[in-house]
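All protein chains but one are shown at their positions in the complex.
== chain A ==
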Amino acid sequence: MPPSASTNLGYTPPDGGWGWAVVFGSFISIGFSYAFPKSLTIYFKEIQEYFSISYSQIAWVSSIMLATMYAGGPVSSILVNRYGSRPVVIAGGLMVGVAMVTASFGTSILHLYLCVGVIGGFGLAFNLQPALTIIGKYFLVKRPMANGIAMAGSPVFLSTLAPVNQFLFDQFGWRGSVFILGGVLFNCCVAGSLMRPIKIPVSKTTEDNISPQTAGQDESKPSGCSSKLNQFIDISLFKHRGFLIYLVGNVLMFFGFFAPVVFLAPYAKHQGVDEYSAAFLLSIFALVDMFARPGTGLVANTKWIRPKIQYFFSFAVTYNGLCHLMCPLLPGYIGLVVYAVLFGLAFGMVCALLFEVLMDLVGAQRFSSAVGLATIIECGPVLLGPPISGLLVDIFMDYKYMYFACGMMMLAGGVFLFIMNYYNYRWLKKEEKQRNAEELQIFSTKELGAIDEEIKLSIEEKLKD
């Protein structure tokens, strides 16, 4: 069984106890980070009328927020590396809360771009990364389960925030709602306070205890300015084979990941389904997603899947792709419901495993830097995906080409991950064997050396006699 590359923590994670409170905190942070930008769209129509702007101008608010959240990843990683998860999450919560409160007094759309988009986006970035990182510090054996539960925050919060936002809007208009939402976002600080830094015993023989570095890592000496940068964020990750595989596979996948969600309701309406039934499809999707995530975590934790979790992830991505390829072929409303259920399952599976496999590849120590670098690179496809899909729909006046394109991209990503991970597991196995052989040699030379010494000493003693 190839080793999971996370054993160089230097301590045994508790895998329980306060860890579950930390999972709850991460649940809240992740929920706000993913669900909040989407739930804001309820106010867009009113704000559009108020400022007399076009729909694309208001849609920029969401895009800027999402872009900043992904691009702020490395900044977040640097801060987490230096200060730990808790202060960063609390700071993030304060930032996004203050941003919303300021936005409620905005007098132009530019104010909204700055407050909600930039500052809010950074605040959410400071929530997302640390929440993911700290799970790796508290869990090892039950980590896939913990990740699955934490990631379930996103659909749960989305289903809750949508009606809450609507209610606030009816009572207080858009300004009052944004003001109150600022207060609600301060709850991220509560989540942050739950993320207690973990206490580890520092023993004197740490050098011997630290197991060999993550296999696949290049042992190049850091030099000059890259070594300075390395103090803040682990740039050597770009030489990590597993990380590169993950990056390429994910970039391919993200091009086709979010667009089908965005276009589910419009596609249904295009097929002749009425508005409420189309909205109901999204609810079905969210409900299945909600349960698929912890379910996937549970499955991934079993002894059959855990060692080969990379294959499980590749399977999830491929399954997603197949879902989209089949979608245009399913007839009628029943077909759409079936698609929504299958898609919800697929989406949940991928999301639950997304960060777990990264932790599995690079180890919990380097995860913080890895996730920062990964999100800033994924920023591109995440932002470009839906508009490109929209372009496809506009050119062909038909949704099925968009679904084919998304399906193909995800299939390509999935197959790439499958093949590359097969080789990666083999190379890891080989390197593990090599390392074991070396250690055996070292140990045996040590022993021989010790035996040599003993023989010398005994000969000397005998000569003295």
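Operating definition for what follows: a residue touches a chain if its C-beta (ideal position, glycine included) is under 8 Å from a C-beta of that chain, and two chains touch if they have at least 3 such contacts; residues count from 1.
Basically, contacts and distances are computed from a predicted model.
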| item | value |
| --- | --- |
| Chain left out of the displayed complex - its UniProt protein name, from "Embigin isoform X1", "Beta-catenin-interacting protein 1", "MAGE domain-containing protein" or "Ubiquitin carboxyl-terminal hydrolase" | "Embigin isoform X1" |
| Listed residues A:G183, A:P266 or A:P387, member touching the removed chain | A:G183 |
| Sole residue of A:R82, A:K239 or A:K433 that reaches the chain not shown, by the stated touch rule | A:R82 |
| Contact with the hidden chain (one of A:Q171, A:S283 or A:S458) | A:Q171 |
| From A:P197, A:P266, A:G332 or A:P387, residue that would touch the chain that is not displayed | A:P197 |
| Sites on chain A contacted by the missing partner chain, in the whole complex | 8, 11, 49-50, 52, 81-84, 137, 170-173, 175-177, 179-180, 182-184, 186-187, 189-190, 193-194, 196-202, 206-207, 210, 212-213, 217, 219, 221-222, 230-234, 236, 365, 368-369, 438, 441-442, 445 |
